Every structure is written in structure tokens, then in C-alpha cells.
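The structure's right below; bear with me while I get my questions together.
Here the complex is missing one protein chain, while the rest keep their positions.
The block that comes next holds chain A.
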Amino acid sequence: MPKAEDMSADELALHKIEKSFGGVKALKGVSFFCRKGEVHCLLGENGAGKSTLMRILAGVMRPDAGRITIGGREVELTSPRAAQDLGIAMVYQDTRLVPDLDVAQNVWLGHEPGGVLVDRNQMERATQEILTRLDAVIPLARKVSDLSVAERQIVEIARALTRDPSILILDEPTSALDMAEIDRLFAIVRGLKDQGKTIIFISHRLPEIFAIADRITVLKDGEAVGTVERSQTDAAQLVRMMVGREMTVAYPPRAAKTGPVRLEARQLTSPGRFHEASFTLSAGEIVGFGGIQGNGQADIVRAIFGLSPLSGELRLDGEKVELTSPREAIAKGVVYIPGDRHREGLFMPHSIRENLSLPHLKSLVTAGFISASKENRLARDAIARYAVKTPSAEAGVATLSGGNQQKVVLGRWTAGTPRVYIFEDPTRGVDVATKLDIYRQIRGLAEEGAAVILVASDLMELIGLSDRILIFSQGRIVDEVAGAEATEERIVGSATGAAHVGGVLTSHGAGVARASTASRPERPLFDRYASSFALALLTVLLAVVTAFVSPYFLTSANAVNLANQITPLALVALGQLAVILLGGIDLSVGPLISLITAVVSFVAIQDSGLAVAEAIALSLMAGLAVGLFNAILILWLRIPDLIATLASYSIVFGLALTLRPSPGGMVSDSYLDFFEAHLGPVPVAALLVLVLAIIFEILLLRGRLGQRLYGTGSSPEAARVAGLATGLIRLGAYSFCAVMSALAGLLIAARIGSGDPQAGMAFTLTSITAVVVGGASVFGGRGTAVGTLLGAIVVGLMQNALNLMQVTAYYQYIWAGALTLIAVASHALQRSPHKK
């Protein structure tokens, strides 16, 4: 075949793509070609490299080596944005949506219609159009956090379609859909194909692939095994290709005989997860829990281990037990080795020794202290038994390869004598040689008399290692098969309820019916402003009470005084809000205000407009400089924002002290006049801040800016995937915060009439207080400018009220702190029942 022709036929070509993660090669030079207007299935087991390959294509990861061409032209996919601009859109398996934004906002995140303000009507219309095309009914104003998994999947597909992509990647889009939903999805895919779009469809379910694919490429252990036409292949061939060398993996021999029953489960139930599951586990036996991922098999073992509640009866060696925490489970001899070793299995900064000994510390103690010799012996034994390749037990686990890290996770339980082992995907992301080691070890544990549960998403592993396999579907055990007789078809068939017809499974979806979301009316504005409304009531109440106690409160002199007190705080708090919305914090605001008063006290001393202008310009520049400095520390040097702004706190305070070691200087009258100008009885500065807060609120509610801030703060990963420049957004927020603080500093300088290195220190806490009292979450993604303004008003009002009530000013430190604690604690209490 002539090469030139080959190139022109391929809309998309990936040449020899390589990618490694910490020493493990996930892609070993994969080449992959797609024609225009075809549905190309990418098939392979978990860990074959499908998702990694597609993430490279979506611009989320950069390949270590290899070339990519689209329409014959070589391209660089440097970011999700770059990929999107080239017409590539990806639908992620574990959806990448922003939970705190609603459906329409998520669909259009990153390229909303409209200008500075989002054209909400246009956006809803366009979203509705796409959803109608997808034959889906989802309320546009519903927050994504309130959607079911299937609905999220649809939203994600809708989002991909907004960019009218020429290449659409669907990463296991059916895993959470029921049959009807899958049929609908397939109709959509066919429709897109008819429009000439190239669709890459990732799956490891053969029936689906035969229903939808034109061509199929099989990936295996990071290599492309081959590409076949659907019409020229059958399930048997594909399985052979998928399994390939796996067939040659020598699984250890199965148990010849099993001992007495170790674990007996009767009618285990956890509503919505698993139902009436009963089974027994004998000594020496490995029992596999199989089925499509997410059908209760993982939930049930976690519940047995005490991680979530369950009803039913559990007997261990005949004795009835109730395991309500991992601690109790371990004490009773039940251990669980989670599949996600980085998240749940390893202490990355620590040595192999410390990782191994943690659950056994009690047995290592003599006279209250951990015996070094006992601990070293334990570590040596585990390292030897699992043949962990390391120079010493003191090496950090972070320095090990993936396979050796997994051996540490398994080896941890060598000591002690567990009765029941629960393994979840014990060989995820490890090389073949290590896999064999691990299989032998697990069999060895069974031979020593333990009972083993194996939850594996890799079917070959499940079949190869298990003595018996229980198959789960929709939270129930639907089938049981002896390991020696199990086949992939039997397991998938039972799990999906599909009939076995002529070697090819009929196209049935593996539906996990998820409870659809409650259909309550959407009240986004109510949800957004309910807490602000309560706060406003509180403010009024506070004002009324104060007015009763002190008649002076209602005088205009006090009102002006109050406005002057609140204005600078509101400014800083609005700046702080921008940072906190992104999940960050800026501690340097206090010293920055002090620094600005010091600067002003040197510049604005002559009675001239020029000097005032100079003072303002210099202050704003100083503010911007501090903001950029913070951003550089956080974004470039990757220093956590807390420590970064703590460092700049010190530096800026130092600068303020250098300029003005003690309070002094006198600002000019023209400066005072400028900043204390009144419009009628109302201070101009207060008016301007009010306007600023309203503009900020409108931008947050309806502007693109708001979507960017909420999106990035609520889910940085989702925002990045949507093509947002998250770094730039953070830089903007820190700069804005610093400039707002500088403005507040100008006002403070006018109020005290001089420079004072301590003048602003209290603002670091009070600005945070105003923001959290105003209802913002310090974890990012939630908060309003209106709430923040009200928060600032409450803080200012309380200060004023207590002054008028003749309470000593010393109390302000106490109530400022107490108010903050109460606000964050009440958020925490509100949050907990929802998220559990």
C-alpha cells in the first residue's frame, strides 16, 4: 500500500506514542490511526493504556515521545485548549464537571455566549438544543452536584458537542448508563458519524463494540496489538488479542482442598449499594468478586472492613462479629488492601520500614517504646518475602517503582496473622513479572490457612486466581461459578444478564440503575442568597438593638463613622473573596495595608493634587507588585498559598517597618479631602465600594468571570480540562486582592492621617472573618460578593455597637475570633448532612 495514500485516508494518526509514570511505562510506542467518519473502538483491559493514550490526544497529558498528525498535519497538543481548538473533544469516564455550577454553565464553561456578561438566554437555548438532540431532559439550572451519574454523562457529552468537534473521544461512556440510555447514546453516536465526525469509543465490553464499531484497535500492556474491521472479526478473536500473552501467565495452582468456614456472611445489605448478599469463605480459599465495576462488589468489601454501615450478620470462625471501623476489623484479623495505592495505601514521604510497620506497632512495643530491632526485623521479613527491590528498608517508598510499591502495600500484612484478606485489584499498574510474584504471594497466604476475597476488575486475573467466583449485578450476587470452569463470557453474561448466542454476546447494556435525582423545583437564586438574607436580617436586628441601647447610634455622625469603618474592610474582604473562591488564602493583606499607609505618609505630604495622584499611583503599583509576588511564589515556585503569603506577610511587614519603624508622618489636607469627600452626607468612598461590590456580584452571578472563579475554585481539574487558563485566573485573583488591599490602605491612611506599620495588621483576620461570615466556603467554589459585603457590615456594626455600649475595645479580638469560628463551624455542620 502506498504510504501517501495511507496518510490521506487517516484523519488522525498517532505515531509511536510513549508515556511513563514514575518508572512504569504506560505506553510503549503506540501507533493508532483513525479515518474520517468512522467509529473506532479502542479495546483493552484496565491498565492497557487506553485512557492514557486518549488523555494525550485531549491535551491533558504530554507524551514522552511520538508524533501526532490531524488531517496529515503534524500538531502539538500542549493543553486541553490547544486540543479543543484542533477539533478534539473528550468525554471522560469519571466526568470532569464542576459540581458547584449548573447544567448550562457546565456545558458552556470556557466559551460561554455573550461578552463580559454571559448571555444566559442564549446559553440556555443552545444547551436545550443540544440536550434535545441527545433526547435528554435535564433541568438547565440544576447544579451538577445534584445530578445522577447518568445525567452527568449526558451533560459531559453535551459539553463536548458545543465545540462542534471533528474528533470525539468517548471514554467508557456506558459504564454508568442503563440499557435505554445506552441505546440512545448509540443513536447519537451514529448520528454524529453520519455528519462525518470521527468517533473514538473506548470500552472493554465486547457486545457494545460489536453494536457500534466500524473498526477496532486492541491495546494490551501499553502496546497496540492490532486493528481489525468489525465485519472481519468475532468475539473470540478480540478476546485472544486482548488477552494475548496473558494466556501464558502461569497462575499458581488452585486450592486442592479447603479448610473450615472462616467467614460467613448472611443477608448483608446496604441500601442502594448491595442487597441480601450471603456467602461463605473457607480457610485456604480464594473467592473472586466479579462483575462490571460499580455493581456493589467493591462496596460490600469496604463495608465488611467497617468503612460503611451494613445490616445482616457476619461470622468470623463461627463467632458473630460487628465490625464498625477498620480498627476493629484489623483487630479481628480482617485486612483490606485497597486498589488505589497512592490514595489509600501508601505514605509517600516515609520509608519502607515505616510504611510496613504502621498497623503492627502494638506488637513492636516494649516498655512503651517501639523496639528498633523488632521493627527492623519485621521490615526485613516483609521485604524478603515479597522480594521488594530496594537498597535498604530506610529508602522512601516514593523512590520505588510501581510494582515494588505494590509489594510494600501487600507486604505490610505479612506480620500478624490475618484470618481474612480482602484484595482489591492487587496488580493494578504493575508489570507482568511483578504480577506473577503477587499471584504467588496471594495463593501462599491462602495455603497458610487464610481466607481470601479478591475483587478484580481484570477478568483474566479474577478467573486465573480464584477458586470460586461470585458475580455481582446491581448490588446482588447473581451467579456463582468455580474458577476452573469460569470464562470471561460466563462472567460478563451473568453480570449483564445477556444471553450467550453463537459466540457473540447480544447487545445488552450493563445497566446499573441509579436512583434518579429528586425532582424538586430549581431555586438557584434562593439557594445563592438565602444565607445573605439571613445575614441581612441579623444586621437589621443588631442595628435595632443597638439603637435601643444607645440613641447615639442613629445619628448621622455615627452613620458616617460606621461607613468609614466598614469601607476599607469591605474592600479587603472583596479581594480576599476572590482568592478564597479559588480555594486559596492571602495572609499578606494586613501588612500590605500598613505598608501603603507608610508609603502615603511619605508621598502625600504636600498640599497638591499631584502629590495625591502620586501617592495613589505608587500605592496601586505597590499593591500590584505584592499581588504578582504572591502569584509568582504560588504558581511558579509552587509554594502552598498559606506558606507563600505567610512569607510575603513577613516581607511586606518588614518593608513597612523599614519605611516607618514607628507611627509618624502627616498626610496633607488635600489628601484627606480627596479620600474623605462626601456626596451630601454620604462618604464617596463608601458609595464607590458599594458600587464595586454590586458590580463584582453581577460579574460573579452572570459574568464569565464568575464562571471562571467558581469553576476553578470548585474543581481545578475540571476547569483545566474545560480549557480555562487556571494559572492566569489565580494570578488575577491574587493581584486583585492585593490591589483592593492597597485601596483600603489609602483609606486607612486618610483615616489615621499618618503612616503606621501596625495599622493594617488586624485586617488579615477580619477580612477572612467577613468572607466566611458572608457564607463563602474556605475550600473554594462557593461565596458571594453580597454576602461578603454583609459580612463586612456585620463586623463593622458589631465593633460600633460594642463601642456605643461602652464595652471595652479589648473584646473586639475575642468576638472577631469567635464569630469566625462560629461561622466556619456552622458551615461545616450544614455541609456534613449533605455530603455524609
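As a working rule, contacts are C-beta pairs under 8 Å (C-beta built on N, C-alpha and C of every residue); 3 or more make two chains touch, one makes a residue touch a chain; residues count from 1.
The definition used in the following text is that contacts and distances are computed from a predicted model.
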Can you pick, from "Allophanate hydrolase subunit 1", "ABC transporter permease", "ChsH2 C-terminal OB-fold domain-containing protein" or "Acyl carrier protein", the UniProt protein name of the chain not displayed?
"ABC transporter permease"
Have a look at A:Glu129, A:Glu322, A:Glu344 or A:Asp607 and name the one touching the chain we're not showing.
A:Glu344
Who touches the missing chain here, A:Thr69, A:Thr280, A:Ser308 or A:Thr399?
A:Thr399
Residues belonging to chain A that touch the chain removed from view:
305, 307, 325-327, 329-331, 336, 338, 343-350, 354, 357-359, 361-362, 365, 368-370, 372, 396, 398-399, 412, 585, 633, 637-640, 642-644, 646-659, 661, 757, 764-765, 768-769, 772, 778-779, 808, 810-818, 820-821, 824-825, 828-829, 832
